[in-house]
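The complex appears here without one of its protein chains, the remainder shown in place.
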Amino acid sequence: MTVPLLSVDRVSKRFGGLYAVRDLNIAVQRGEIVGLIGPNGAGKTTAVSLITGFVRPDEGAITFDGVDVTGRMPHRLATLGMVRTFQHTASYPSASVLENAIRGAFLVGYRGALASLVRTRAARVAAREASEYALSLLQDLDLLRFADRPAGSIPYGHQKVLGLVHALASRPRLLLLDEPAAGLNQDEVDHVRAILEKINQSGISVLVIDHNVRFISGMCKRLIVMYQGGVLAQGPAADVIKLPAVIEAYLGGMREPA
Amino acid sequence: MASSLSLVTQIAINGLALSAEYAMIALGFTLLFGILRIVNFAHGSLFMLGAMFTYEFCTVFHLPYFEALLLGALSVAALGLLLERIAYRPFYGRELQGIIATLGLAIMLQYAAVILWGQQPLSISPTPFPAVLHIAGASLPSGQLVIIVIATFLLLAFYYFTRFTKLGLALRVVAEDPEIAQAQGIHLNVVYVATFLTSVLLAALAGGLIGQQYTLTPSMGTDALIKAFIIVILGGLGSVPGSILGSVLLGLGTSTLDTLFGGNIAEVTWFVAIIVLLAVRPSGLLGRSHG
Partner (left out) sequence: MDNSARDVPATSSAPLRMRSSSTRLILAQIAAIAVIVIGLLVWPALFPQEFYLHIAILVLLSIIGSVALHLVMRTGRLSLGQAAFCGLGAYTSTFLVMKVHAPFVMGFLGAIVVPGLLALAIGPVVLRLRGVYFALITFALGEVMQLLLLDAQPLTGGADGIFGIPPPAVFLNSPVAYYYFALIVTAACIGFVYALLSSQVGRALDAIGETDNLAEAAGIAASRFRVFAFVVAASMLGIEGSLFAHYLGYISPQVFGFNASLLYVAANVVGGSTSLVGPIIGSAFLVPLPEFLRGFVQYQQILYGAVLLIVVTIAPRGLVGAITGKMRLCFSRRKDGGDE
């Protein structure tokens, strides 16, 4: 039994008097692409926020690649190689697409405040590397033509892809994606799926939250189903979605694509 | 000695009077933020204008005090309706620009007052409530008792209004979630205008009431605004019970500190208290913020 890349052990979080997440146990193995599904309010986004440091757990432990990262700040986790995206904020709307990508590559291009200010050789080299990597990502994902446009002005589907570029730009090892295909039409969803599969094939582990059954079960071999703050079921995608408990939890909640 | 009882009583009475004054100032301010998400930097100026207009109606038009008070408050409210068009409506939803706009407005109002009334301190005389009560060795000017009574009445009326009237309930729903309110058929514009008017009226009434106890200058609004700020930080912006709690805290605390130490100790203390409060509750006073 290999040590998982990410291990969430008995994590709980209360807001006010209510448990958003309770006694949560999740693992992500190296190199896998796993889906996190569940009806609205199941706690999926909260789980991701807890894992990536945006919310501090009340109980439990989170381990990433052997390092205890419970309650650490998100930027620290990014340096360790764990990056998330957001459901509602795909990108920086006022900044250009290129700037978005370069900001995502910040860790690649930064050598400390003093070096950055004084423009030491190392700092300049790093900054160039970051810009070039950002450009190459934009090119790979066919966003280069929008490079100078404000991110908020490009079509929504492209903004979501830009969000992926931003996340990839820091060369993460684990990506946690919050509804990367939400609000997209079928072509765009397929496009995102192709991108994610390519990302996974390049060695990056991925955890995806989404409501789109076909999208997520086609892409992910393993699914984790959350319900009321805990894990209801997990296992091979094809099996899990047929479980009666899962179907019931979802009654009316799971959306088939149009 | 009997004087320590009378000292405590004096502090308590002063504190109560101050709390009542602060509550009136803070209520309108927090209301505007809770429902309209506006931080009205001109709130103090409206307070000051309420005092000035009351003064004007009392000493120039020779109206009896309560009539002058009412007329003064209504005049400011009428002015407020005009100002809402110019300096508030364009900035709904644009918090930071609204701050600048209301700041600009505040400056304009304050110096317009300087032009109209000069910078010398004025007072409403003859004072409408000259009697002074004596309770347990402490003194309470009847004018301050009037403030306490009216403030309490206004707060109770406000409570009743928000709990038991249609408009009041609509107000609370809008404060919670404007979209749901709209979906339920509540006319947002009516609520907004009603809220704005209430806020301005409260400010002006507070000014006119407090004006009979203190001297009036165009800069008195700044001090009132600062008090409002402190109270809403203590009690939570947008929270009416919070404002009341904050007012009582600030009133009693200031009274205690002023009596025992004098100088500016009270003001400095409050700021330090706010910083400490923030350090202890790092997510801010209203819990996880809302951007």
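A and B label the chains in the order they appear, each numbered from 1.
Going forward, a residue touches a chain if its C-beta (ideal position, glycine included) is under 8 Å from a C-beta of that chain, and two chains touch if they have at least 3 such contacts.
None of these values were measured; they are calculated from a predicted model.
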**Given A:Arg30, A:Arg149, A:Arg173 or A:Arg222, the one touching the chain that is not displayed** = A:Arg149
**Fill in**
Given A:Thr70, A:Ser91 or A:Asn200, the correct residue touching the omitted chain is A:Ser91
**Message:** Give me the subunit A residues in contact with the hidden chain, please.
**Reply:** 52-54, 73-76, 78-79, 83-86, 89, 91-96, 98-99, 102-107, 109-111, 113, 116-117, 119, 123, 127-128, 131-132, 135, 145-150, 153, 166-167, 169-170
**Fill in**
Touching the unshown chain, subunit B contributes residues 33, 39, 86-87, 90-91, 95-97, 99-101, 103-112, 114-115, 222, 226, 229-230, 232-233, 237, 263-264, 267-268, 271, 274-275, 278-279, 282-284, 289, 291
